[in-house]
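Every protein chain but one is kept in place in this view of the complex.
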Amino acid sequence: MLVYRKENLSTLAAKVEGAFGDRLLGKEEKTLYVQFSVKAADAKSLIRFLKDSPELGFTYFIDCCGVDYLKYPRPMPERFAVVTTLLSPALGVKVQVRAFVPASGNGSAPARIDSNADLFAGANWTEREIFDLYGIEFTGHPDMRRILMPDDYEGHPLRKDYPLRGRGERGAFPVYHAIPADQAPKD
Amino acid sequence: MYSYEQEVTEQTDNVVHMNVGPSHPAMHGTLRVKMEVQGERILRADQEIGFLHTGFEKLGEHRTYNQFITLSDRLNYFSPLNNNIGFALAVEELIGLETPRRCHVIRTILSEMSRLADHSLCVGAMAMDLGAFTSILWTFVEREKLYDVFEAVTGTRLTTSYARVGGLAFDLPADFEKRVTAILDSMEKTVDKLRGSFYKNRIFLDRVEGVGVISKEDALSYGITGPMARASGVEYDLRKFKPYLIYDELDFDVPTYSEGDCLARYKVRLDEMDQSIRLVRQAMKRLEPGPISAQDQKHALPDKLSTYTDMESLIHHFKMVMPGPDHGINPPVTDLYSATESPNGELGWHLVSDGGSNPWRVRVRPPSFINYPIFGKLMEGAMLADVVAMLASFNVIAGELDR
Partner (left out) sequence: MGVVNSLNDVITTKLAFAINWGRANSMWPMPFGTACCGIEMMATFMSKYDASRFGSEVLKFSPRQSDLLIVSGRISLKMMPVLQRIWEQMPEPKWCISMGACASSGGVFDNYTIVQGVDQFIPVDAYMPGCPPRPEAFIEALMTVQEKARRGQAKSSEYVSNDDARDPSLSPLYRSPDAFHFSPTPPNKAQAASNVPSNTEKGPRFEGGPMSNLSPEAMEKV
């Protein structure tokens, strides 16, 4: 039975700091896990280190999600963050890697980060979801297409600058509108 | 010797494209699978989801913390109480709020009863999908009894919205104990009846045994949690990993199997129902009178009666529910991942707060969304008829899957 082992939190923090010391943007110890903040370019190597290092062994994929920090009250290194949560069956603790992804300058080139789909099969769909809802592209992802919204949908709804009620998509169907029979064209 | 199977597989051009869903009884209403089929064998398959995308996460950014509890029901309509309680616990952890003991006990009891309701529907529906219609009638009888209790406690059958940040909406009804005890007894009988009807049933076993095997490595790599992971030998249950509520006082086992097939998943669910019954029985003994909400007027809603009779409570209530950045719960500016064990696995909430009354970001880590992708891998090379058995054993809840 997997049980939480609090004492391993500091081991984990020490190991990661030893290997990635200067490349970490921040480190925060929470109740059940340690959160490391890194730049987008370092995220993949940190996650690979966490997974492959024999003492750490973070082989259990838990979650991967995006956050948009546009106009967040605290200054953040970049606009987007991709947060990956992993669990180590060996240590009995969780870890969170928060990778800050810069927004694209002019909107033509999308925000980019390396995909973890080759390390964790579970990352495949979560990354597609982030691409769908935030427009962050994952380089090296085997199947980068929308997952929740229709294929021809425009925009990325979870971005902070996207209006809650959308841009009129929900009322504009090209398919079928009921016409009262008396106004219908004669067959 | 002639074999149809051989004839079909030898003809390379005999590949049929097949579309199942989204409105198909085996696809639970909103899932879509596209397959390349040769004879009875599936060569390749692609899943499409998103037909129930509801925008919970976006909506959550525009609602206060307590308002989101109402939405959390609609995420998982098989066991809404687990979602209510999970979300309330996450927000309480974010603001560091302690809730009274009676609240913990009630939450534990209701989580477990809700787990019973979820599993009973799942095991019933799984056998129904495989052709045994009776079992869903049996389990629905039990579910209706549970609905009656939920209705007595929360006021509604399905969309309960019972938890609040820092406590509960209102206290239990007077005859709660009597009602629950009666249900547990009949539930136990139903579980036994299901065991008796299916564990030795040749027709059922032939369709589930050895079908859809998930290995332990795959379970870890895909991030599968809950009964599905425990059927594959991953001994991970958040109630044991880091006991929340009063689970550390209660004595229960976590059933695990190593086969990883549909039958193991069916068995894990039935065994968990036994454990839930045990848990509810134990927790009922710990039910003592006391307050149900934290006495922290900045973060917990005052109880409804006192808002009508007491000026101070009215002011606090006003401060809590009015819209605007100065009102409501204002957690510290930080982020937190907190998880509870829902009937389908780890239900995580990644909350990012900007210090205002609304969350900056509510990420739901839904068990169904993370558990479902492996279905595509299982389908490849499987028989067409096995798809139904596999999907039924997953217990995918579309509301959670698509959010």
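As written, the chains take the letters A and B, and residue 1 is the first residue of each chain.
Following the convention adopted for this analysis, contacts are C-beta pairs under 8 Å (C-beta built on N, C-alpha and C of every residue); 3 or more make two chains touch, one makes a residue touch a chain.
Because the structure is a prediction, the values reported are computed rather than measured.
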item: Left-out chain, listing which of the shown chains it touches; value: A, B
item: Identified contact with the non-displayed chain, of B:A132, B:L158 or B:M383; value: B:L158
item: Which residue of B:I69, B:I136, B:A163 or B:A294 touches the chain not shown here; value: B:I136
item: Contacting the left-out chain in the complete assembly, out of A:E7, A:D22 or A:D151; value: A:D151
item: Absent chain, residues of subunit B that touch it; value: 17, 22-25, 29-30, 34, 36, 44, 46, 48, 50-55, 58-59, 70-71, 73-74, 77-78, 121, 136-137, 140-141, 143-144, 147, 157-159, 398-399, 402
item: Residues of subunit A (touch criterion as defined above) contacting the omitted chain; value: 142-145, 149-153, 157, 162-167, 169-171, 173-181, 184-185, 187
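The working rule: only the chains that are shown with their structure count from here on.
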item: Between subunit A and subunit B, centroid-to-centroid distance (C-alpha), Å; value: 23
item: Of subunit B, residues touching subunit A in the complex; value: 49-50, 53, 55, 57-59, 61-62, 93, 218, 220-225, 234-237, 240-242, 254, 333, 335-338, 346, 348, 350, 352, 354-355, 360-361, 363, 365, 369-370, 372-374, 377, 402-403
item: List of subunit A residues in touch with subunit B within their complex; value: 1-4, 30-33, 35, 59-63, 65, 67-68, 72-74, 83, 85, 87, 89, 92, 94, 96, 120-122, 124-126, 129, 133, 146-150, 157-158, 162, 164
